[in-house]
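Input: a single structure, listed below in structure tokens.
Yeah, one chain of the complex is gone here, protein chain that is, but the others are all in their spots.
== subunit A ==
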Amino acid sequence: MVRFKQRDIISIRHFNKEELLYILDLAKQMEQMDNTELLKGKVLASLFFEPSTRTRLSFESSMKRLGGSVIGFAESGVSSAAKGESLSDSIKIVEGYCDIIVLRHYLEGSAQLAADVATIPVINAGDGANQHPTQTFLDLYTIQKTKGTLEGLTIGFLGDLKYGRTVHSLAYALSHFGAEMYFISPPSLQLPNDFIDVLKDRKVKCHENESLRGISRRLDVIYCTRIQKERFADPVEFEKVRGIYRLSRAMLEEVGIKNDLKVLHPLPRVDEMDDSLDATDFAVYFHQARNGVPVRKAILAAVLGAIA
């Protein structure tokens, strides 16, 4: 039986296939629903110790569209953390002011620590390079909505696969749905070996490539991520890979793709995706960002027990 009431949302690894699909179903209902009073009288504390635009604003928008209210801060400099207060103490204080906590923090594992300390539900809105489960829910929702299914798809992950938390979480989630996965990156930014082992343990067919050439026609979805210049010790090495991983309409036409390919990106993009793609049917990344609202509405309503 699926149960979300009063549950922490910390890692995508904590959810089975039935639970993932339950939230996607609920998100679909939320998308068709006008603003409601489902969470009237409930207060969300939005604790962002690290900058964010999409995640923070879509959580706030979701809560308000469900009739609830939001308190919190958008940078650690204005919280008591600046005075040296421990995260555990901050959480114990804040939980007295609200019904649910949404936390983004630069340290990996901080959301789990908060969940262990708090007596109210905690939602992880990104903990360092570790997890960002609500992003994964909205990535799944976008794929399901644009491809019509999550089952048996061939997905290409492109860009920074070493540090990209969204890639790790989405790949794990898609392992429930029999996906075949291509991991396309320069050698220095390949998926960590321990994570490849996790996927192989879960019987995922994984392939590692340095280029889209030769494999692009097999892909149903490309999940593109930003290659971060600061990860390269040698700027010349960065310049070498920069062009290879720059998606454009012309580049996709040149390497050859399926007509119904969809391109996702968690955003923000810098120059890894040309705006010539924006007007094509392949590009779904702006819809993806917009899907943050129905998905987060679904999660908030389920966790706060507004929907059985």
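To be clear about the criterion, a residue touches a chain if its C-beta (ideal position, glycine included) is under 8 Å from a C-beta of that chain, and two chains touch if they have at least 3 such contacts; residues count from 1.
The rule is simple: contacts and distances are computed from a predicted model.
Colleague: Looking at what's absent rather than what's present, what does UniProt name the missing chain, "Antibiotic transporter permease", "Aspartate carbamoyltransferase regulatory chain", "DNA ligase (ATP)" or "ATP synthase subunit a"?
Modeller: So, among "Antibiotic transporter permease", "Aspartate carbamoyltransferase regulatory chain", "DNA ligase (ATP)" or "ATP synthase subunit a", the name matching the hidden chain's UniProt entry is "Aspartate carbamoyltransferase regulatory chain".
Colleague: Given the contact definition stated above, which residue among A:86, A:149, A:248 or A:280 touches the chain not shown here?
Modeller: A:86
Colleague: Using the touch definition up top, pick the residue from A:93, A:129, A:250 or A:270 that touches the left-out chain.
Modeller: A:129
Colleague: Taking the full complex into account, what residues of subunit A touch the chain not shown?
Modeller: 11, 13, 86-88, 105-110, 112-113, 127-131, 194, 197-198
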